[in-house]
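As you look at this complex, bear in mind that one protein chain is not there, while each of the others sits in place.
Chain naming follows the written order as A, B and C, and within any one chain the residues start at number 1.
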Amino acid sequence: MLSFNCDYMEGAHPDILERLLETNLERTPGYGEDAYTRSAKEKIRRECGCPDAEVFFLVGGTQTNAAVIRGLLRPHEGVIAAQTGHINVHEAGAVEAGGHKVLALPQREGKLAAAEVRGWLEAFFRDASSSHMVQPGMVYISHPTEFGTLYTKAELEALKAVCRDYGLKLFLDGARLGYGLAAKGTDVTLPVIADCCDAFYIGGTKVGALFGEAVVFPERGTAPGFFTLIKQQGALLAKGRLLGLQFDALFTDGLYGRIGAHAIRMAEKLKGILARAGFEFWLDSPTNQQFVVLREEQRKALEGKVGYEPWQELPDGRLVARFAVSWATREEDLDLLEAILKTS
Amino acid sequence: MLSFNCDYMEGAHPDILERLLETNLERTPGYGEDAYTRSAKEKIRRECGCPDAEVFFLVGGTQTNAAVIRGLLRPHEGVIAAQTGHINVHEAGAVEAGGHKVLALPQREGKLAAAEVRGWLEAFFRDASSSHMVQPGMVYISHPTEFGTLYTKAELEALKAVCRDYGLKLFLDGARLGYGLAAKGTDVTLPVIADCCDAFYIGGTKVGALFGEAVVFPERGTAPGFFTLIKQQGALLAKGRLLGLQFDALFTDGLYGRIGAHAIRMAEKLKGILARAGFEFWLDSPTNQQFVVLREEQRKALEGKVGYEPWQELPDGRLVARFAVSWATREEDLDLLEAILKTS
Amino acid sequence: MLSFNCDYMEGAHPDILERLLETNLERTPGYGEDAYTRSAKEKIRRECGCPDAEVFFLVGGTQTNAAVIRGLLRPHEGVIAAQTGHINVHEAGAVEAGGHKVLALPQREGKLAAAEVRGWLEAFFRDASSSHMVQPGMVYISHPTEFGTLYTKAELEALKAVCRDYGLKLFLDGARLGYGLAAKGTDVTLPVIADCCDAFYIGGTKVGALFGEAVVFPERGTAPGFFTLIKQQGALLAKGRLLGLQFDALFTDGLYGRIGAHAIRMAEKLKGILARAGFEFWLDSPTNQQFVVLREEQRKALEGKVGYEPWQELPDGRLVARFAVSWATREEDLDLLEAILKTS
Partner (left out) sequence: MLSFNCDYMEGAHPDILERLLETNLERTPGYGEDAYTRSAKEKIRRECGCPDAEVFFLVGGTQTNAAVIRGLLRPHEGVIAAQTGHINVHEAGAVEAGGHKVLALPQREGKLAAAEVRGWLEAFFRDASSSHMVQPGMVYISHPTEFGTLYTKAELEALKAVCRDYGLKLFLDGARLGYGLAAKGTDVTLPVIADCCDAFYIGGTKVGALFGEAVVFPERGTAPGFFTLIKQQGALLAKGRLLGLQFDALFTDGLYGRIGAHAIRMAEKLKGILARAGFEFWLDSPTNQQFVVLREEQRKALEGKVGYEPWQELPDGRLVARFAVSWATREEDLDLLEAILKTS
């Protein structure tokens, strides 16, 4: 059965797996003290244009978000996020388990607008009882968002300006960053992100690695004691080189970029197929996740043949379906999809 | 200057203060092991019609909410509350600091409707990814609400039924309970509350005590280790008898009821005065807090003469003002208010 | 029955109670925004010789310790304390509930020696795996200690030097500070403490107040957002003026000093009585708590006539008993004790 349920159904990109194989019996120190990890960090610093950046590798997204947020906030502070932000919905309360409230703001296609954030902050500090409320300490955004949408450079800079004006940190969750960087027409690059954000992470799990996320603090000293905090969060991999090796491979010979480009090409093809088959797009996503509103007959046509993620029910009862492509999607899978949709 | 800002501007009801004076030099064990505390617990059990209830005295509302919620939830659970619930807004993230997310639901005049909660729970458990989200473990309500409104007995019973169906605890924040019990036409009594809730507290701070809240668990064994948890939360008063004494006084000769009745009489008088002076009521509150929408000239008329709490700005820019009366409000204060409003 | 069990068996010093009575029906803003609180802060700043100090009032010791420690530590840091320190034993894990480990070090009569702390820190940072361990972020001491003993000025300065060398905060728990300041021969004054510590508190609960502890941060900006953190900890008293008033009274006309001096006089008298009656002192305490090792016949002599705190069992099975005096102890109580001991 065809499956477009998500972008982490397969293992790793073959180039990465090969590196794991080649080095399997090498003996290295644990916890990221090995040469592969050092090399990967150096490559990431270079790609970000931040020679002084601090880079850390963690296993998964939720633990990364939790660690960065704990590492940057004071206990009386909370994190502003879109109502639909991953940390507010699908992380089982990891941020709150760390003691911090998620201050959920209205969003548009998964994005937080700088003006909205500024307006909220103005109202917050105008409120005479604001000192009895969780203090905003950070803005969390995801790029691409949970809806596949992207910020523009200007939008990121506007968020940066709001954060600067109010003394907040800006943190970008890049679980699918590779697909955002490769999207058509985006002007957001790693150096742009590094310039705008106090912290961000470059997702590996969904972009070719078996697992792994690379946290980048562009400015040294942003999160003192972060290594120990990673350990405390249970997020320090014993065989740390597995993370280093994977990111070293991803940032060698432009693999990360090639993976992104391939997925975007597959996404464009998918969009064409879905459009030609008469699907209604729920929103316009330039990245690897596509959202369509299913009519009943479309639902039936896909049943048992094509997997997708049931995303949410609309107030009128119709279902929004997510189709995801990735580094692992093959042209032939999409051709098969088109064939299925034609016959149905 | 007249002041109706809140219901905790004065010290304690004279009867309570007198008891503190009389007993000041007595020597008693600390931490609530004294006879006054035992007597107060017994009286509260009797008033609630729960001979087996466990009763604990804490100093203030935020610590009480935090302790009860920590005591009854498992770490992966959160607490459902009205968007406007005190725990969601004005407790500086105390619930999250204890590791739990507040699951904020839409409200009407500060109240959670059982049907709304049930609908939310149905949708939650229908969601395929619900196991990745904070699990609902409790419903928190306040009675009176932050807007002075009250649940009916039927509404509480409906909430109880939802909670029973989904295995949730029901917790009632009674910071102003005395004013709710004394309201005209209410059919909610202490035994009704004890019958519907797994936990609730009887507020002292705003109802005649210097400070103090009495937590009641109608069923013995609801919160094992709660004494130690109170200590851990920093909420165990060394001279615990100060709490016992105050609640003993409040539940002697019907003082708690008399305080409530007086405040409700004052509230009725206040409503009449405000109505006659042409104020627009924002909502209809049967308890000691009254909310009016101020016109610009009304604002000016009050300025420098009458204190009130600026409650919130409406979208059209007008201000909602809260006027609170209490056990300490005197008829003459209200007469003076009427005189001021007439001259302006 | 005579009782020397602890120093919080009675209510408040009469001068304090009188102030509460006089002002009972005044209307003031809540949460410490009143004039009494401002006045108390100003007096404390003056006594400490710290015109810029930030002062906060909380209700009890455990919540104060928890709030200060959370406010000053980063999440990966822990607090060094004596094995017998109050935060390590009798606060039900309040520090850990806030996420921080107590790093317990050996003590001598309740005191931490600077050399011991320094040695521990040297070993800690020499350990190759120290980054996998909780990082020391603070040293916590109590003065007087849980055993009634006192640091000298030189000892505090030595601890300050260690803390400075290793970038740690120094926090002094002064739950019984009044009795320490009044002790014979001590060279530790409030200005000395303010000079050595990043944070400390002046205990009220055990030194004449109904309740209340005054936290002092000698240097402004030490704990950003501390007001909100107090609220989050559930430690912000609604009727904040009750705290302000009590500390204002304690620091008016030298009341705090007089209370301390009285208790020390009573302690000296108690020591004489116990010595003359042949009790073996467990250690030499210059403050209001005295510890003696009871022989079986002494135990029996006291039984049913004189209350004391069973402190700990020695390895040989004998019991250490604590006798505490306070602001409320009367000469006649001690005379009666002596009479009882003589007849037995």
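Following the convention adopted for this analysis, contacts are C-beta pairs under 8 Å (C-beta built on N, C-alpha and C of every residue); 3 or more make two chains touch, one makes a residue touch a chain.
Since the model is a prediction, treat every value here as computed from it, not as a measurement.
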Listed residues B:232, B:246 or B:287, member touching the removed chain: B:232
Per the touch definition above, residue among C:15, C:96 or C:268 touching the missing chain: C:96
Of B:5, B:135 or B:326, the one touching the omitted chain in the full complex: B:135
Where the missing chain touches chain B, by residue: 31, 70-71, 74-77, 98-99, 131-135, 224-229, 231-232, 236
For chain C, residues in touch with the removed chain: 75-76, 78, 89-93, 96-97, 99-102, 123, 128-129, 132-134, 310, 313
Chain not shown, touching residues in chain A: 3, 5-6, 8-12, 14, 17, 20-21, 23-30, 59-67, 91-94, 97-98, 205-206, 210-211, 228-229, 231-239, 242, 328
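FYI, only the chains that are shown with their structure count from here on.
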Intercentroid distance (Cα basis), chain C paired with chain B, Å: 33
Euclidean distance of C-alpha centroids - chain A vs chain C, Å: 49
Contacts with 2+ other chains: residues of chain C: 98, 228-229, 231-232, 236
